[in-house]
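Here's the structure we're looking at; comments come further down.
Coming up: chain A.
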Amino acid sequence: MPALVRHLLWALLALVLVVALSLVIDPFTNVRLASVGYYLLAVAGLTVLTGLTGQVSLGHGAFLFLGAYTVGLLVIHAPALPIWVDLLAAAAVSGIAGALTGAAAARLHGPYLAGATLALAVGLPAVTQRFPELLGGSNGLGFTVSSLPPGLVGVVPTTRWQAWVVWATALLALVVLANLTTGPLGRQMRAVRDDEVSAALAGVRVGRTKVLAFLISAVCGGLAGGLQAFLLGTAAPGSFTPALSLALLAAVVLGGTGSLWGALWGAVALVYLQAGAEEFAHGFDLPTDVANFLPQAVYGVVLIVVVLVLPNGVHGVLRKFSRRRKESTV
Partner candidate 1 sequence: MLTVTGLVTAYGPVPAVDGVDLDAAGGVVTAVLGANGAGKTTLLRTISGLVAPEAGRVVFDGEDITGWPPDRVVRRGLAHVPEHGGVIAELTVAENLRLGGLWRPKADQRRSHGEVLDLFPPLAGRLPRQASTLSGGERQMLAIGRALMSEPKALALDEPSLGLAPTVTAAILTTLRELRLTALLVEQNARGALAVAAHGYVLAQGRVVASADADTLLADDQLRHAYLGF
Partner candidate 2 sequence: MRASSARLLGVEGVTVRFGGVTALDGVSLDVAAGTVHGVIGPNGAGKTTLFNVVCGFVPAAEGAVMLRDKRLRRTRPHDLAGLGIARTVQGLGLFGGLTVLENVLVGARGHQRSSALGALLGLPGSARDERRLAERAEAVLAELDIARWRGALPGVLPHGVRKRVALARALVAEPELLMLDEPAAGLSEVEIEDLVALLRGLTDRTSVLLVEHHMDMVMRVCDHITVLDFGRVIADGPPAVVRADPAVLTAYLGTAG
C-alpha cells in the first residue's frame, strides 16, 4: 500500500474514533479533546524539527502566537471569510516566520539556537504592546468564531463541532508529517542530524533542509495556534509565554522525541497532567500556598523522572512493550 493511502486511512480511522468519542463524552471533555488535538499538532511539528534535524527550539510558542493572532485578526476584521481560509492564512504567516527563523538558525548549534529561540518566544509577543490599537495590547483579542454550518445548528453541540474541526485539521497536517517522516525528505533530515558533512557529500543541501524543517514545524505551530484561537476565541500575549514554548518541548521529550505517536502522548500529557495535578492537589486538605503550587511541582517531578527513567519517552516504553508482546506470541 502506498504511504499516502496508508496515512490517509490511518487519519480517517483516527477521525472516526474522535467523532465516536466526541459523541459519548460531555461538552467539556469535548473541549479537552479538541485541546489535545491542537497541542498534538504543535508537538508533532516540534518533534519533527527536534527529532529529525536535531534542532532544539525553545521558542515554538512564538509560532502559535502568530497563528492565533492571524486567525483572531481575520475573524474580527474579515468575518465573512470561512474558518479554513483563516487557518490557511495562519499557516502561511507562521510558515514565513518559520522560514526566516530557520534561515537565521541554520548556522546556529545547540545552546546558541536554544538561546535565540527562547529570546524569540520572549520578544515576539511584546509586539502587541507596540500596536495596541490593532493587536489589543496586553488584553489581546477576544472574539467568537461561529463556524457551525447552518444545517447543523441545534443538531450538533458547538464543542463537539469544534472538536471535529480541530481534529480534522490536525489529522490532515499529521498525514503530511507522516509522509515527511517516512519519505525521502525525512530521511535527508535525519541524515543531516547524524552527520552534516556526509549528508552534504551525498548531495543533500544541509542549510535548505534545515530551513525546510523549521518551516514545516512552524506551519504546524501556526495552525495549532490558529486552532486554539478558533476553539477558545482568544489571542493574548499572556497565553504565549516562554513557559508555553518550554512546555511544548517538554511534551516532545515526554512522549518520545521524533515520533508522531510520541507527540500524541505529549499532547495528552500537556492537557491532562496539569488538570490531573490540580485534582490531586485539591484532593488533600493542604495549606493554600502548597495546594496552589503543587501542580507545578508535580509537573516538574514528572519531567525529571521521565527523562531519567524513560530515555525514549512514553512511546519508547510502549514500543518496547508491544515488541515484546509480539515476540512472545510468535
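Just so it is clear, a contact is a pair of C-beta atoms (placed from the backbone, for glycine too) under 8 Å apart; a residue touches a chain by one contact, two chains touch by 3 or more; residues count from 1.
Criterion applied: all candidates are chains of the complex that A comes from, given by their letters.
Here the structure is a predicted model, which means the values were calculated and not measured.
One candidate among 1 or 2 touches chain A in this complex; it is 2, while the rest do not.
The touching residues of chain A, when paired with candidate 2 in their complex, are 2-4, 7, 175-176, 179-180, 183-185, 187-188, 190-191, 193-195, 197-206, 212, 216.
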